[in-house]
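Of the protein chains in this complex, all but one are displayed in their positions.
Chain IDs A and B follow the sequence of writing; residue 1 opens each chain.
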Amino acid sequence: MDLSSIDPILLIAALIVAATPILLAAIGELVVEKAGVLNLGVEGMMITGAICGFAVAVETQNPALGFIGAALGGAALSLIFGFLTQYLLSNQVATGLALTLFGLGISALIGQAYIGVKPPITADLDIPLLSDVPVIGPILFQHNLMVYLSLGIVAGVWYLLKYTRVGLVLRAVGENHDAAHALGYKVVRIRMLAIAFGGACAGLGGAYLSLIRVPQWTEGMTAGAGWIALAIVVFASWKPWRVLLGAYLFGGITVLQLNLQAAGLKIPVEYLSMSPYLITILVLVIMSADRSRAALNAPAALGRPFHASS
Amino acid sequence: MIRLEKRPEPSQAWTYVTPLLAVLATMIAGGMLFAILGKDPFVAIRTIFWDPLFNEQFAAFSRPQLLVKAGPLILIAIGLSLGFRAGIWNIGAEGQYIIGALCGAGVALAFYPLEAVFIFPLMILAGALGGWAWAMIPGLLKTQFNTNEILVSLLLVYVAEQLMASMALGLLRNPDGGGFPGSRNLGDYPAASNEELIAGTGMHWGVVAAFIAVIFAYILLNRHRMGYNIRLAGQAPRAARFAGVNATRLVLFCLGLSGALAGLAGLFEVAGPAGQITIDFNVGYGFTAIIVAFLGRLHPVGILFAGLLMALTYIGGELAQFMLGLPAAAIQAFQGMLLFFLLAGDVLTNYRIRIGRAEVA
Partner (left out) sequence: MTAPLLSIENVTKAYPGVVANSDVSFEITPGEVHALLGENGAGKSTLVKMIYGLVRPDSGAMRLNGGPFAPPTPNAARQAGIAMVFQHFSLFEALDVAENVALGMENPPRPRDLARRIREVSETYGLPLDPARRVGDLSAGERQRVEIIRCLLQDPKLLIMDEPTSVLTPQEVDILFQTLRKLSAEGTAILYISHKLEEIRALCDAATILRRGEVVATCDPREKSARELAELMVGATLAVPNRGGAVPGDVRLEVSGLTVAPANRFGTGLRDVAFEVRRGEVFGVGGVAGNGQEDLLAALSGEITAAPEAIRLDGVAVGHLGPNKRRSLGILAAPEERLGHAAAPDMSLIENALLTGEIREGLGRRGFLNWPAARRFADRIIEGFDVRTPGPAHAARSLSGGNLQKFVIGREILQRPDVLIVNQPTWGVDAAAAAAIRQALLNLAIEGAAIVVISQDLDEILEISDRFAALNEGRLTPPRPTQGLTMEEIGLMMGGAHDMEVAHVAE
């Protein structure tokens, strides 16, 4: 084994790349859950975004259009969930699962033609001067635009929820939809918008996988990333900056175990590969064991159906 | 303007009609999907739903496959349905299925090449215990630490897949396999083999177990306090507490039972139709069973029919792949659509649709 082959600077830079898809999906889901909706279909929306983004990018040879396509694809899929749960009042857990199963199927179907195709390259931003700074430069200033966009979305969501009227109404709807309705807020409309935002973010996350991280299309390539994003929202106690922390921690673990595999550590590859999932479970347990803290930030109306008849 | 109006009580009639409507709607939407893919929708639907059973050329091969595929689906879905009714969401049946298969195969391979009657029963026990134990992880974490069982059970699927890969490449690898991944074929080991019971029907011990599970679940839900408690806890958790239902015991019972049934399904599969542990042993029965459970209205008899129907789409899908070049993924999307239509149709059970003047002018 040769641990010296692991370069800490490259490790951190790679960590950010590994974390970004999950960060995007998780911050979207955070907004959805803050509005009181539990969408378990993140995995399905991510993989749909992955293939939509891939297909659009390949056809147009333009990665930027690819990401837009991914966001639209993810949002479109999420609107199926929204329509079923918000208008037809279906069970959110079951519908979320259906969304994942459907997303895996439809993405595989679309992806038939794209197996083995190379996507256009998404350029890294090379910020003059800053990217040349030793250590910090490669870590912080040599990424592609999506990394900075994901950070911008986290900051934006944080600001929106904490300081704006829209954020206040969103939180109110997630806290007590009956009271919000009684005050005249359009609960269903607000939730649909949140769901679409969540879908778009998950789609972007998926496209980050297929266009930048991997970059190619394979069936089922999200491999549980959507579920980990859901876990990270719980880990973060529904706080945007802690979603960032959770996603980067997870990215760190993923990259580290990949590096350990490459370095030839004497643990079978399979056990290293399962470690991110096991650590996610461990973190979930630690977070949920402290009941008072776990409950404090959870939106009170999370997962409950709303019907304005009463 | 279309409005929903809550019914004073759930409509029994719609409970039965919605699955049929959903199947119909899926055929229409699926037909459209196939048309987009450039296939004749009528031919495609016929190939999926009719030919496997009645086409002279294929039926002989396809018909037995119906039970072979439906067996694990029904067995797993029965277990899941009990939990779903109680509001306990085990969506990691795929993982429990894998672990059940690993444990069962492990027992068999430990005794290889001994021929003894106790081996197969012991494998059944090991398969059920393996699945049970794997499901107890989310169960205990939920009851002890209040950890979300949905996420834990699902994440454990990925862990189980890695574990299986490691077993197929390591501990359980066939020493005479020339270095190829995968265990010995249990089909070549009579004491451990789950063979077809009646030639040409596809009936094996797993199918028998599925039928027993259906009957067991029916009695449990309709005649026994435990089944009553399961329904009560799912519909009104506070009322369940008031009625003296022990929530911890209920969670462990539902997760444990669904895990054990999924483990059994895995064991019967590895000892029978699959024959060996390989890296790609699992084909998604654990996830499709979720659709089966809902399509069957979480009702044992409904699940029986839903399992057969879903098995048909698998077989028909393969046939359509072979005959029409329809991509395998199309069937997956088709099954997902079915679940959507079903969930959408559910609204009719509890709500009446009113078409009339809008509430807001």
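By our rule, a contact is a pair of C-beta atoms (placed from the backbone, for glycine too) under 8 Å apart; a residue touches a chain by one contact, two chains touch by 3 or more.
Note that the coordinates shown come from a computational prediction; the quantities given were computed from them, not determined experimentally.
J.: Which residue, B:Y16, B:F54, B:F118 or B:F242, contacts the hidden chain when the whole complex is considered?
T.: Of all options in B:Y16, B:F54, B:F118 or B:F242, contact with the hidden chain holds for B:F242.
J.: One chain isn't shown here. Among A:N176, A:T218, A:S237 or A:Q261, which residue touches it?
T.: Here the residue in touch with the unshown chain is A:N176.
J.: In the complete complex, which positions of chain B touch the hidden chain?
T.: 5, 8-10, 223-226, 228, 231-232, 235-236, 238-239, 241-244, 246, 359-361
J.: In the complete complex, the non-displayed chain touches which residues of chain A?
T.: Within chain A, the residues touching the omitted chain are 165, 168-169, 171-172, 175-176, 178-180, 182-185, 292, 295-297, 299-300.
The criterion applied here is as follows: only the chains that are shown with their structure count from here on.
J.: Which residues of chain B touch chain A in the complex?
T.: Going by the criterion above, the answer is residues 4-6, 37, 84, 89, 91, 141, 144-148, 150-152, 154-159, 162-163, 165-166, 169-170, 287, 290-291, 294, 327-337, 339-340, 343-344, 346-347, 350-351.
J.: Going by the contact rule at the top, pick out the chain A residues touching chain B in the complex.
T.: 40, 80, 84, 88-91, 93-95, 97-99, 101-109, 111-112, 219, 223-224, 227-228, 230-231, 234, 268, 270-271, 273-274, 277-278, 280-281, 284-285, 288-289, 291, 294, 307, 309
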